[in-house]
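This report refers to the structure that appears directly beneath it.
Every protein chain but one is kept in place in this view of the complex.
Naming follows writing order (A, B, C, D and E), and every chain is counted from residue 1.
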Amino acid sequence: MFEKPVDDETALKLLERHHGEDLFRLVDANRKRLRPWMGWVETTREPADSDAFIRDALKGFAEGTCIHFGIWHRGKLAGVVGPHTIQAMNESAEIGYWIGREAEGHGILTRSCIAVIDYLVDIRGLNRIEARCAVSNHRSRRVMERLGMQHEGTLCQSVKLPHGFEDTRVYAVLAAEWRERRKRD
Amino acid sequence: MFEKPVDDETALKLLERHHGEDLFRLVDANRKRLRPWMGWVETTREPADSDAFIRDALKGFAEGTCIHFGIWHRGKLAGVVGPHTIQAMNESAEIGYWIGREAEGHGILTRSCIAVIDYLVDIRGLNRIEARCAVSNHRSRRVMERLGMQHEGTLCQSVKLPHGFEDTRVYAVLAAEWRERRKRD
Amino acid sequence: MFEKPVDDETALKLLERHHGEDLFRLVDANRKRLRPWMGWVETTREPADSDAFIRDALKGFAEGTCIHFGIWHRGKLAGVVGPHTIQAMNESAEIGYWIGREAEGHGILTRSCIAVIDYLVDIRGLNRIEARCAVSNHRSRRVMERLGMQHEGTLCQSVKLPHGFEDTRVYAVLAAEWRERRKRD
Amino acid sequence: MFEKPVDDETALKLLERHHGEDLFRLVDANRKRLRPWMGWVETTREPADSDAFIRDALKGFAEGTCIHFGIWHRGKLAGVVGPHTIQAMNESAEIGYWIGREAEGHGILTRSCIAVIDYLVDIRGLNRIEARCAVSNHRSRRVMERLGMQHEGTLCQSVKLPHGFEDTRVYAVLAAEWRERRKRD
Amino acid sequence: MFEKPVDDETALKLLERHHGEDLFRLVDANRKRLRPWMGWVETTREPADSDAFIRDALKGFAEGTCIHFGIWHRGKLAGVVGPHTIQAMNESAEIGYWIGREAEGHGILTRSCIAVIDYLVDIRGLNRIEARCAVSNHRSRRVMERLGMQHEGTLCQSVKLPHGFEDTRVYAVLAAEWRERRKRD
Partner (left out) sequence: MFEKPVDDETALKLLERHHGEDLFRLVDANRKRLRPWMGWVETTREPADSDAFIRDALKGFAEGTCIHFGIWHRGKLAGVVGPHTIQAMNESAEIGYWIGREAEGHGILTRSCIAVIDYLVDIRGLNRIEARCAVSNHRSRRVMERLGMQHEGTLCQSVKLPHGFEDTRVYAVLAAEWRERRKRD
């Protein structure tokens, strides 16, 4: 409950304080997979770290600057999705997302992103939804392309990952395009 | 979305930052009705006050000490319900609730409280749900009795309202009782 | 000095920063006795913890939400007493108290509570003084009964102690009753 | 109660939240007299300002950096005295003081300062008590001289008052001197 | 002093607390010119607002997230330049800049940006310097092009200005490119 259905087996729920252990277990089980792309994996060492992340995420939610949803699949936390940066002044948001290995490969992440963009456009009234990925993060890139987001540019050496600097691809979709695309589908 | 259905026309949603204007309008339309029982009515003078209330409520949510849900009925905000005090250590919460005149009298508030108690017992794992009302607040008292909460005591002159001190009736239900009662229904 | 006499050998003093070591020693000497009823005993491991408690207590004092007095008996800290929750709006306070084994059994705690209630009623102008105890905490219950406080109700499983949930008895006395009672004595 | 007697008609009490109105009235009645020496008089415009001063003073008390006592004379607040700066590391404090016109001229302020220095030396264990006054503030200077404090130097143009820069005289007494002096008296 | 020369008549100085009045006067004299591109112009109504901006800018400087330099030309504050966002993790910064009408058109702003990028690359060791401008802000765009920054993409409707949404052009230069370019000049 207090959730948005994504498909028959999947739903989004705001990450809350009592989800800390679930979140830590998921991160812990996916360390190798996440480490190349996510700086915070290294500093997530125990459940208390995930709990602190959720508390800070909820404080940002209270300030109106971010929203982090858990992706629940078949009753288990499978990933995280949501806008980590909301610019109220520019009516825009940048979303991020990741999913554990177990739930990957069935379109769950893409459908979850659609649910989030629907929410940001329809309920929050935002005008522009942006997302970024390192050029060699092909999985992430495919999600943005499936969402129909436009590639707007590639920012040279704009992220430092464990293996060194990488270029970042910037994608975006506008509210008007999103609604148009939805009609077509 | 991100809501819990209460009945065909009603759902609960966490009060978020973009609900400030809706909340102010509802309070403003029910001032006379709420003022005798709610100290905060006097200091809610403009939408910014309701926005500040929601921001503080979300900060409490981030800290794990309270949750405030809006009651949405036929697409409009009709009331507020939720635990204003959560004692993690004692696995207990005290809930509060109010509803505007327009939506009153159809069991909406009682059903909303049931949804909240279900959430606190089933999802949050709390053991004891408490509620209080001034002795002369008969509407509030009837809600607790309909919920099957037990009257545990009456606290003498424990609240100061615009018309003077009043006794408070304390009601509570335990998780085990709540589940038992649900089975019977 | 800066104290209120309780009897020839006893006085109350606001707990100040330089009392941290005294407080820790007292807690440390009474661990077994306090642990069943006081959640904070477990987390009081060194003098710095008692110092932190006093600093926070003084911050609450600055905010007007609590006052913690030390009970000094024959020149030694023997216990703590005072309102841990003051509701200015409702002109009420809930007091707590405990005393070490050494000073127990001579009415010191009861007389100290009387001094505190006198202060809250006469100087602070409060209308209602409340106190609570777990049902099996017979010593605490006897203090409230000696103070002439009324038993107003028993809150089912409202506190979680090391041995499990327990019911709490709520006692209170109103300013008018307190003054009346004082005249009779 | 919770006070230290100064003489038969005078006592010191820690300034608490419920003293705000008393303090404001005293400042307000002594504006002309205080303004030349006290920068904060200009910004004390309503009871809320005095209340804010007390709240901040109590926060400093919680941090261990200052203590502000009210001087109560014949049941009325007559002045303020206490260390506004405590340097725990150097075991020293700088005290300040002022008294309203009504209570002036009977040695009340000097006796109150003695009570404060006794407290700082005997109870707090400080080694050095310092005080300062602008050179033209003859009343303040006489208090320090009556206390037997030594004049240690004059700091050129070290304070800016409404009438311009003024030199400041620094006085101090050490704990050993204070105890010695007490024996002689 | 404590400045970096830009040319014979121009130097950069960290904006400090005593520059508040100078900054306000400059903003006030350039309102019409700045308003279309700078959201903060509307909320800069008095010197206190510029002072608050500087205090916050210095707090960001203390946290290592931004640096705001004043451009001093012929002894007067003429503009502001510096990184408003520093990402230590990614060794990158995004710079912003503006100059008043009086000092415009002599290459002062471009030379000031060069001095800032030199500082960020040589002293701070950053790897990537980014800048952005609304597509219709031709003056700003020319500055980036004169600096030899590469156009990496255009972000659709990514800024909301008084006249509506506008696309933003993203430019950047890497440390290696910057040093190479310097050698050639």
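Definition applied: a residue touches a chain if its C-beta (ideal position, glycine included) is under 8 Å from a C-beta of that chain, and two chains touch if they have at least 3 such contacts.
Predicted model only: the values in this text are computed from it and were never measured.
Chemist: Taking the whole complex into account, name the chains on display that the unshown chain touches.
Modeler: Within the full complex, the chain left out of view touches D, E.
Chemist: Out of D:Thr10, D:Ser50 or D:Ser92, point to the residue that touches the absent chain in the complete complex.
Modeler: Final answer for the missing-chain contact: D:Ser92.
Chemist: Which parts of subunit E face the unshown chain closely enough to count as touching?
Modeler: 1-4, 12-14, 16-18, 55-56, 58-59, 61-64, 115, 118-119, 123-125
Chemist: Which parts of subunit D are in contact with the chain that was left out?
Modeler: 39, 89-92, 127-128, 130, 150, 152-160, 165, 170, 172, 174
Rule of thumb we're sticking to: only the chains that are shown with their structure count from here on.
Chemist: Here's a test of the contact network: exclude subunit B and give the groups of chains still joined by touching.
Modeler: A, E | C, D
Chemist: Which chains sit in contact with both members of the pair subunit D and subunit E?
Modeler: Under the touch definition, subunit D and subunit E have no mutual neighbours whatsoever.
Chemist: Quick one: which chain's Cα centre is the longest way from subunit C's?
Modeler: Centre of mass proxy via C-alpha means gives E as farthest from subunit C.
Chemist: What rotation angle superposes the Cα atoms of subunit A onto subunit C, in degrees to the nearest 5?
Modeler: About 120 degrees of rotation relates the two copies.
Chemist: Kindly point out which of C-D, A-B or B-C repeats the A-E interface, defined as over half of the contact pairs being the same residue numbers.
Modeler: B-C
Chemist: Report, in whole Å, the distance between the mean C-alpha point of subunit A and the mean C-alpha point of subunit B.
Modeler: Averaging C-alpha atoms per chain gives centres 32 Å apart.
Chemist: By residue number and range, which residues of subunit B touch two or more other chains?
Modeler: none
Chemist: Which word fits how the chains touch one another: line, ring, star, complete or other?
Modeler: line
Chemist: Run through the chains and report each pair that touches.
Modeler: A-B, A-E, B-C, C-D
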